[in-house]
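Note that one protein chain is taken out, while the other chains of the complex remain in position.
Let's turn to chain A:
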Amino acid sequence: MEALININKLNLFYGTFHALKNVSLTIPEKAITAFIGPSGCGKSTLLRTLNRMNDMIPGTRIEGGIAIGGTEIYSNEVDVETLRKKVGMVFQQPNPFPKSIYDNVAYGPRLHGVTSKKALDEIVETSLKSAALWDEVKDHLKRSAFGISGGQQQRLCIARALAVNPDILLMDEATSALDPISTLKIEELAQELKDKYTIVMVTHNMHQAARVSNQTVFFLNGEVIEYSDTEKLFSNPTDQRTEDYISGRFG
């Protein structure tokens, strides 16, 4: 597995708060990398630096670098919108737009200039199929996205993200608002998607990380304590703090 994302001595500050401390990581291509750790450990913050969603929070300051496919994403030559097209994101709460199912998926492609009805139809169908939602909604694409269940909404959000053809998919605790069955569906979906996409997921749920990810990163207080193959991290952690966390002694 080749490294797609290289994070090099990254420090991030919210005002005076030092949220990420000297983080260095490589994230492999076409695999699932999971970020775990207790609340406030910086795992979501790091995820949000990968598509520069942190830019919008006033007072954020960054030192060090993140390169995706060799390009430094915080350099002046990068425009954020194009970056975000390549690095899709799914959020904790399903956040479909107040539009129809079809328009939700077509939103991104339309934004980026796709206008032909035929092309849009095709994108909507493939995206919904990739998100394992097509069979459930194909007969009522024109209905409001609010009419489907929370789990379906989250898969719709995944379809929406896939519709702009990203390389990387960020999942920010994407199952934490869902019931166990919907969660399972999303996990299975992630397993399928990793053949085509590089997936980085933040999860509160250690078991989820153990079930689905190839590589796991353990964060504590803004630092990366340990990262390795998921199997090794959970069966044979090198750091005492990792062992304490995964065995449920804190967090």
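Everything below uses one rule, namely that a contact is a pair of C-beta atoms (placed from the backbone, for glycine too) under 8 Å apart; a residue touches a chain by one contact, two chains touch by 3 or more; residues count from 1.
Basically, contacts and distances are computed from a predicted model.
The chain absent from the displayed complex carries the UniProt protein name "Phosphate transport system permease protein", chosen from "Phosphate transport system permease protein", "DAGKc domain-containing protein", "Tripartite tricarboxylate transporter TctB family protein" or "HTTM domain-containing protein".
Of the listed residues A:Asn8, A:Thr26, A:Thr60 or A:Asn95, the one in contact with the hidden chain in the full complex is A:Asn95.
Here the missing chain is touched by one residue of A:Asn51, A:Gln152 or A:Thr230, and it is A:Asn51. Checked against the hidden chain, the listed residues A:Lys85, A:Lys129 or A:His204 yield one contact partner: A:Lys85. Looking at A:Gly108, A:Gly151, A:Gly222 or A:Pro237, the residue that reaches the missing chain in the full complex is A:Gly108. By the touch definition given at the top, chain A reaches the unshown chain through residues 51, 53, 56, 58, 81-85, 88-89, 91, 93, 95-99, 107-108, 111-112, 144, 146, 157, 160-161, 164.
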